[in-house]
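Before I ask anything, here is the structure I am working with.
A single protein chain has been omitted from the complex, and every remaining protein chain is retained in its original position.
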Amino acid sequence: MTSRLEDLSPPGALLGAVNAEAIGVEIYGLIAELFPICRSVAGDGVRETLRRMQRAIPLTIHEVPTGTQVFDWTIPREWNIREAYIRNEAGERVVDFRHNNLHVMNYSVAVRATLELAELRKHIFTLPEQPDVIPYRKSYYEPAWGFCMTHRAMLALPEGRYEVVIDASHDDGSLSYGEYLHRGALEDEVLLSAHICHPSLANDNCSGLALLALLGKRISRMQTRYSYRFVFAPTTIGAIAWLARNQHETSRVKHGLVVTCVGDGGGPTYKKSRRGNAFIDRVAAHVLRHAARSPVVLDFSPIGYDERQYGSPGFDLPVGVFQRSLFGTFPEYHTSADNLEFVRPEHLASSYRMIGDILDVLEQDFRPRSTCMHGEPQLGRHGLFERESPGGAGAASNLAMLWVLSGADGQTSLFEIAERADLPFADLLAAARRLQAHGLLEADGAAPIVSA
Amino acid sequence: MTSRLEDLSPPGALLGAVNAEAIGVEIYGLIAELFPICRSVAGDGVRETLRRMQRAIPLTIHEVPTGTQVFDWTIPREWNIREAYIRNEAGERVVDFRHNNLHVMNYSVAVRATLELAELRKHIFTLPEQPDVIPYRKSYYEPAWGFCMTHRAMLALPEGRYEVVIDASHDDGSLSYGEYLHRGALEDEVLLSAHICHPSLANDNCSGLALLALLGKRISRMQTRYSYRFVFAPTTIGAIAWLARNQHETSRVKHGLVVTCVGDGGGPTYKKSRRGNAFIDRVAAHVLRHAARSPVVLDFSPIGYDERQYGSPGFDLPVGVFQRSLFGTFPEYHTSADNLEFVRPEHLASSYRMIGDILDVLEQDFRPRSTCMHGEPQLGRHGLFERESPGGAGAASNLAMLWVLSGADGQTSLFEIAERADLPFADLLAAARRLQAHGLLEADGAAPIVSA
Partner (left out) sequence: MTSRLEDLSPPGALLGAVNAEAIGVEIYGLIAELFPICRSVAGDGVRETLRRMQRAIPLTIHEVPTGTQVFDWTIPREWNIREAYIRNEAGERVVDFRHNNLHVMNYSVAVRATLELAELRKHIFTLPEQPDVIPYRKSYYEPAWGFCMTHRAMLALPEGRYEVVIDASHDDGSLSYGEYLHRGALEDEVLLSAHICHPSLANDNCSGLALLALLGKRISRMQTRYSYRFVFAPTTIGAIAWLARNQHETSRVKHGLVVTCVGDGGGPTYKKSRRGNAFIDRVAAHVLRHAARSPVVLDFSPIGYDERQYGSPGFDLPVGVFQRSLFGTFPEYHTSADNLEFVRPEHLASSYRMIGDILDVLEQDFRPRSTCMHGEPQLGRHGLFERESPGGAGAASNLAMLWVLSGADGQTSLFEIAERADLPFADLLAAARRLQAHGLLEADGAAPIVSA
C-alpha cells in the first residue's frame, strides 16, 4: 500500500469536481420522488423511502423489532396511516391528509369522533405568526392525536360539529434504517449520516437523503482510500439503534458528517464535532472558508441532529454537521413551506461540491517531501515558472507551487500547508501533482494519513 | 472521603444563593460601625477594628512587635493619635480631626506650633480639581506632618497666625492583624484577604473588611470542602508579616482572593493572579461573565493590593483581586467622598453573591460521570424532559441537562463543562443534581478536585 495520490484515483477524480448542473438536477429529482412519502419514526414510509433510494445506492435495510432495548431507549411500534380528515356538517373535508401529510400530527393515535369546534380546536395546531403555512408536529413518546393546518384556515372554520377521522395504527413491527458500506483501501471509515424520519419536508431532510444517496452512488464506483459508511436512520433513536448494533466497530469511524438541510441558499454552516478539534472540523472549516463568502462554523452543542448521539461521551466519534441554513433559523423550517419550491438544484449542487471537497482532503492528503529541500528549485529551468507576473514571483500559479515546496518537509501534510497558505486544498493538490510529475516532489512514507 | 456534592453541604447551601437584601443591609451595618475608626499601619485603630469584626467572625488577633524583621521590611512603631486641629487667631478650630480623621496626614509626627499662613500651607494638602473633598494622605516611611482639607476651605483661610496641634505618638508596640481559619474536609486552603490600614474610607476598605467578616461568619457555620483562611492586615507590610510568619504553610493555599472596594456600583473587576491561568482566574472570569453585563478581567500587574505580596516570586500564590470599580479610577478614591453615601447595600449584596458564586465553584466542582454514556438517555422516560419548547430540545431547562450529559465523561469537571457551554455553573450544578437524583449521573472518584 502506498499513499501516492495517483494509486487510488486518477488525477481529476475529485469528488468536489463535478458537473454542477447535472448533479443538482439529479439530486433534485430524487428529492421530488421522496418528498410525498409520509415517513415517521417507524413504519412503511421509511421502508418505502429506503427502497426508492436503493435505486441509487446499494443500501441494506435493517429492521430492529419493536420492543428491542437500545441503550436507554426502547424501539417503538410502527405507525402506519391510511387516511385522516376533518369533515364539516356539510360533509366536506376541510382538512385532508391526502393533500399534505403534515396535516396529521405525526404518530397520532387513531381517532374517530364527532366534536364541537371548541373541543376540536384543542387538537388543532397552527402558526399564528405564519398564518398561511401548516406546521410540522409530532408526538412520538406521548399518546396523543392532532391535526395541523394553516392559521387562516383554522380561523375560517365556522361553529358546528365536525367529524374527525385518523385511521392509523400503532403495531408491533420494526424500526428500519438503511446502511451501505463502501470498502476502501483502509478499514478506517468515514461515516455519512442523514435522518430519514421527517415526512414531507423537502430540505429537512429529503435533501440530505438524496444528496448522500447520489454521493454514495458515485463513491460505490470509485476506488477510495477510506471506507465509507452511509447510515439513513430515524433521528435520535435510529442513530442510537445503529450505535447499539455496531458498538464495537465504531472505533473505525475516523471522520464523519451528519448531512441535513442542504437545499436552501443559506450558510453554509458547519457544526463541529464534540471533540472540537477533530481533523474533520479543521477540514470542514477550511473548505467552507474557501467555498463561500460567509460560512458559519459553530462550536459543538448538545442541541441538533444525530451528532449528539455519535458524539455521546461513550462514543465521542469525530462527526460534525454540514448544513446550509442552520436548522431553526429559517422561517420555512418545520412547516409546509419547506417544500419542493424551497430547495433548488443549484444549492444542492454547491452543497454536494463542498461535501466532496471535504472528502477530497481526507482522500488526497499526504505528506509531500521535496526532492530539492535546500534552497528553492529553479522552477524556470523545470518549465514550471510563470514569468509574466507583476511583482516577480507573485503569480497565483507560482504561489501554490512555492507554498507546496516550502512546506514539503516530509512531516507536514498538504492539508496543513493549505491551512497555513490559506489557499484552497485543491489548488495545492494540483500544484503538488505538477511538481510530482516533474520529479520535484515525492510522497513520504507508505501509509496514508489517518488522524488518530 | 468522597466528592459527592451532597456529602459536604446540603443542596441549596450555595454561598452565592443568598437573600440579597438582608446580606446587603448586614454588610452595610458593619461598614457603618467600622467607618469612623482612625486606622493606620499599626496602632489602636486597627486593633479596635479587629475587635468589632470579632462579633461576626472568630478572629485571632496577632501582634508583631515593632522592630521585627519581616523579609526586607521592619515592623514600624505604632501610631496613636488623640487630637489634632488648626486654630485661628480668634481661637476657632478651622480644621479638626474630630470631624474627619482624613484631616490629619496619616502617621504624622506630633507637632505643636504657631505658624504664619504661608508656612502652614506647606503642610496642607488639597485637591484643586475636586475642591470640596478632603484627600487621604499618609507618610509611613518618612517622618513628616500635615493636614488635609478641602481646597475651598484652604483658599478661605485669611492671612494670620495659626496654632497647629497634632497630639500623636509613635511608640514601640506592635502591628496587628486578624486571622481566622475555618477547617474544611481538606487541608487545602482558600485565602481571603482584605487590607485594614485605611482610616475613614468606606469603600476602600471598610467594604472589603465587612463583606469578608460576614462571609466568614457564614462559612464558620458550614461544613466545607476547602479550609478557608481569612487575613485582615495592613496593606503591604501586614501581608508581608503574615507571609513571613506562615512561610512554610503557604503551599496549602490553592486559591485566593484579595477583596477591596466592593460597595460601589462599578465593575465588577477581577485582576488575575500572577500565574495568569490559575483555576481561580478561570473561575472568576466565568462567574463575572455570567453575573454582570460588562465585567472587566485584567491581567496581573505588580501595581495594586496585596496580591503583589502573595504573588511575589518566592510564593507565587494563586491569589487574584475582586473589586467593583478598579482602584484609582473613580473620583471618590482616596478622598472624603469615599463615605457612607458612596457604598450601597445593593452593590455590597451583588459583590457578596459574585464572591459566593466563585467559592461555590471551588466547593462544588466535581467530575460527573454519566451512567448512560452511549447515546443520550431518554430524558422524557425519566420525567426530565421539558416538552413544550419551541424548536424541540431547546428549552433552557433541557439545555443544561444535555450539556451535563454530553460532558459527563468522568474526566471533565462540571466547571469545565460550564465554561464550554457558556452557561452559569450554578445552572449546570442544578441540572447535575437533578440527573444524579434520577440515577443518570454519578461523581467520579473519591477525591475532590483540587487544582495543582
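Think of it as A and B in the order they're written, each chain with its own count starting at 1.
The definition used in the following text is that a residue touches a chain if its C-beta (ideal position, glycine included) is under 8 Å from a C-beta of that chain, and two chains touch if they have at least 3 such contacts.
What you see is a predicted model; the values in this text were computed from it and never measured.
Novice: For the chain not shown, which residue from A:Thr49, A:Ser273, A:Gln323 or A:Ser370 touches it across the whole complex?
Specialist: Checking each option in A:Thr49, A:Ser273, A:Gln323 or A:Ser370, the one touching the absent chain turns out to be A:Ser370.
Novice: Per the definition of touch given earlier, which of A:Ile23, A:Leu120, A:Leu209 or A:Leu399 contacts the omitted chain?
Specialist: Selected residue, touching the omitted chain: A:Leu399.
Novice: Considering the whole complex, which of B:Gly311, B:Pro377 or B:Pro424 touches the chain not shown?
Specialist: B:Gly311
Novice: Footprint of the hidden chain on chain A, which residues?
Specialist: For chain A, the residues touching the absent chain are 370, 372-378, 380-381, 387, 391-394, 399, 402-403, 405-410, 420-421.
Novice: On chain B, where is the contact patch with the chain that was removed from view?
Specialist: Its contact residues with the unshown chain are 70-73, 141-142, 236, 239-240, 243-244, 247, 274, 299, 301-303, 308-309, 311-316, 328.
In the analysis below, only the chains that are shown with their structure count from here on.
Novice: Centre to centre, by mean C-alpha position, how many angstrom separate chain A and chain B?
Specialist: 53
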